[in-house]
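Submitted below is the structure of interest, expressed as C-alpha cells.
The other protein chains are all here in position, but one chain of the complex has been omitted.
In order of appearance the chains are A and B, and numbering begins at 1 in each one.
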Amino acid sequence: MGKEVLVVNKLNMHYETLDGPVAAVKDVSFVLNEGESFGLVGESGCGKTSVAMSLLQLQADNAKISSGSIKLEGKELVGMTENELRTVRWDGISIVFQGAMNAWNPVAKIGEQIREAIREHRPDNTKEENTKKIEELFNIVGLDNSVMDRYPHELSGGMKQRAIIALALSCDPKVVIADEPTTALDVVIQDQILKELKKVQDLLGLSLIYISHDIAVIAEMTDNMAVMYAGSVVEMGPTANIFSKPKHAYTRLLLESTPSVVGERKKLRSLDGEPPSLINEKKGCSFSPRCPEPTKECKNQELDMKLVEVSKGHFADQCCVNCG
Amino acid sequence: MSKKITQQEELQKQIRKDALRKNWKLFSQSKLGMIGLYIVCFFLFLALLQPFLFITGIWNPAIYDPVVGYDQIKAELLVIECPKEYPTEKYESYSDCPGPGEVNIKKLYMAPDLKVGEYYDTFIQPAPPSKTHLLGTDSLGRDIFSQIMEGSQVAFVLGLLSATLGVGISTILGTIAAFFGGRVDAYLMRQSDLILMLPSLPLLFIISAFAELKVWHLAVVLGVLGGLGGSVITIKSQALQVKVKPYVDSARITGGSKWQILFQHILPNVAPLALLFMVFSVTGAIASESVLSFLGLLNIDMSWGIMIYLSQTDGFIFSGLDFWWLILPAGLAVTFLAGGFYLVGRGLDEVFNPRLRKR
Partner (left out) sequence: MKKNVIEVKNLEKYYEISRGLFSRDKGEVKAVDNISFEIPQGESLGLVGQSGCGKTTTARSLCLLDPKTNGDVKFLNPETQEMESIDDLDDEELKKFRRNIQMIFQDPYESLNPRWTIKDIILEPLNIHNIGNLLDREEAVREILTTVGLTPPENYMPRYPHELSGGQRQRVSIARTLIMKPKFVVCDEPTSMLDVSIRISIMDLMLNLANDLDISYLYITHDLAVARYMCNRIAVMFNGKIVEIAETEELLKNPVHPYTKRLISSIPVPDPKYKRVEYKLNFDELDEIIIKNPDKAMVDIGNEHYIATHNVKDILY
C-alpha cells in the first residue's frame, strides 16, 4: 500500500444557473494512493467530469465549490489563488480530456506545444534538456521522434491521443486524470492506448484517475473505483470486490446492463426513467425513484445518503444496500 | 374524445405560454436588449402620440401640423443703433451688436417711422423652445416636436416595411439556393456578389434621379436592394446546415416531396435567423433615409432627415448652439432609434443563439 497522494474529502460543487443552483457534486470523498489507478464510473450528468474539473479548479465561471477539501500530497487546493493553482496544474496534477485529440492548436507543431507546457513549469531548462525530455516521453508512449516536427493534422487519431498523453506527462505530474480518453477512437486503437497507459503507469509509478461511462474499461484499468449517480458516490471500493459482490442497486444494474462479447448470451436488465433533476435538492436517496425493488424506508425517502462500510474497504450508500 | 382534444389544446396553449415566458426571460437578461427595447418603445409612443393629440383636439392642427402648421411668434425688440467702433462698454466686438432682444435701426428698412429707443414688433422664426412649443419652431414656424413625432412615424413605416420586404426576399432566395444547389445556387450567389459590389449610396442617388422617391417607393427600393445582397449568402449557409440534419433525411426517406421539405422543415428553421436580420436592417433603413433626405434626394414631406436638410439649406447648421433645436433633436432621434433597433437585435441574438448565453 503506497502512501496517500490525493485526498478528496466531502467535496461539494454547484453551478449557478438561471433557474437556481444545480448541485453537481454532493459530498464526494475518496483517496488515491501512490501508484494505483482509481476509476470513476457513471452516466451522463452524474458529476464525474465535474469532479475532474474541480480537482484542477478548471470549472466553468458559474461553478462554485461550496465546501470540502482537496489535498494533493498534503497541500490544500481549495481556496488557492489562481497563481498558486498554475504551479500545481500540470506539475502536480495533469489531465487528458474528453475529445483531447482536438485540443491541439492546429497551427503549431506538436513539439513546440509540448515545449510550451514544460517551459511554464521549468523555466530554467535549456532547449536541449527539453528536447531530450520530449524524446523520452515519446519513447514511453510509442511515438517516433519525428512527430515533434509535425502538425496535428498530419497525425492520425491514435497518434494524436498518444501525443496528448505525452503532453500530460511532460511535467512529471504525480496524478494524471484521464476523462474518457478513448471515446472517439476505434476499438483496436483504444486497446493500444489503454495498454500504453498501463505501461506508463507501471514505469513511472503514476497515480491515475480514470473516468468513464464504460464499465468494461474500468474493470480492466483500475484497482479501486467509485460509482456515481446524480452527483453522489453510491458505491466505492476495490474494483474486484465491486464486480464480484456489488451491493448497491444501481451498481448491480450497471453491471447487468452491459452486453459482452465473451461468455454466454444472457438477458440483460435495464432501467426506466431519467436521472433526477439536480436543481431542487430533495431529501433522501436520489436513486430510490428508479430502484426496481426499493425497501420501505427508501421509498419513503426516510434515509439520507450516507456511505456505510459493507466489507473491508468497500462502501455503499446506506439506502440501496438492502434493495432489489 | 372531445374532452381529450380540449385537454390537449389546453396543454398546447400552456406549452406555448411557457415557451414565450422563457424566451422573454432570456431576452430580459440582456441589458443591451432591454435598453434597445425601451428606446424603440419610446419612439413608438411618440409616433402614436401625434395622431392622438390631433384627434382629441389637444393640439390645433393649424398651429401644430408638422408640414403646414404655422405659429406666428411675436417678440418685441428694442431699436438701437450699433456703434461704428469697437470695443465699447456694452459690446465687445462687431458681432455682439445687436444683442438678444435688440434690433439695429439700420436693418429696419420696412419701418421708417421708428426711432432709437422704441419697441419693434416682429416675428421670430425659428423660435427657441417655449411653453407652447416644447422644442421650439423651425424657420417656417412649424413645431419641432410635432416634426419629430412625424419623423418617428416615417422611420417606423420605412424601417419595418423595407426590413420585412428585404428579409422575405433573402430568406426565399437563400433557402432556394441551398436546397436546389447546382446552377440555381451558382446564379443566385453571383447575383448576390454583384449587389454586394455595388456601392449602395451612389446607387440610391442614381435611382432618385430617375424616380420620385416617396416613403413607400424608398421602402421598396431599400427592401429589394437589401434582400438581394449579402443576407442571401448568410441565410443560404444556415439553410445548408438544416438541409443535412437527420430529420430532413428522415423526411426524405419517408417519401416527402422537395417542396414539402422546403416549406415544412427548412424554412421554419431558418426563420429565427431571418428575424434577427430584419431587426438589423431596420437600422440601415433609418440611417439611409436620413442621409438621402439630407442630400435633398427624396420627395418626403417631413422626416428627421428632412429636418436636418432644411436646417442646412436655411443656413442654420453651422450656427453652433444658437439654434440647437433645429439640429440636435432630429440628429439624436436618428441615432437613438437606429441604435435602439440594433440593441434589440443584440438582445434577440442571445435568445436565438444559445452559445452566446452566459449561463
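Worth pointing out:
Everything that follows uses one rule, which is that contacts are C-beta pairs under 8 Å (C-beta built on N, C-alpha and C of every residue); 3 or more make two chains touch, one makes a residue touch a chain.
Keep in mind that this is a model prediction, so the values were computed, not measured.
The chain omitted from view is touched by exactly one of B:168, B:230, B:256 or B:296, namely B:256.
Note that of A:254, A:285, A:298 or A:319, the residue touching the chain absent from this view is A:254.
Summary of contacts with the chain left out: across A:49, A:98, A:130 or A:239, the touching residue is A:239.
Within the set A:10, A:75 or A:269, the residue that contacts the chain not displayed is A:269.
Take chain B: the residues that touch the chain left off the picture are 4, 7-8, 11-12, 15, 19, 245-247, 249-257, 260, 265, 268-269. Interface with the hidden chain, as seen from chain A, comprises residues 43-44, 186-188, 190-191, 194, 213-217, 219-220, 239-240, 243-244, 253-255, 257-262, 265, 268-272, 274-275.
Simple rule for what comes next: only the chains that are shown with their structure count from here on.
Chain A and chain B have centres, each the mean of its CA atoms, that are 56 Å apart.
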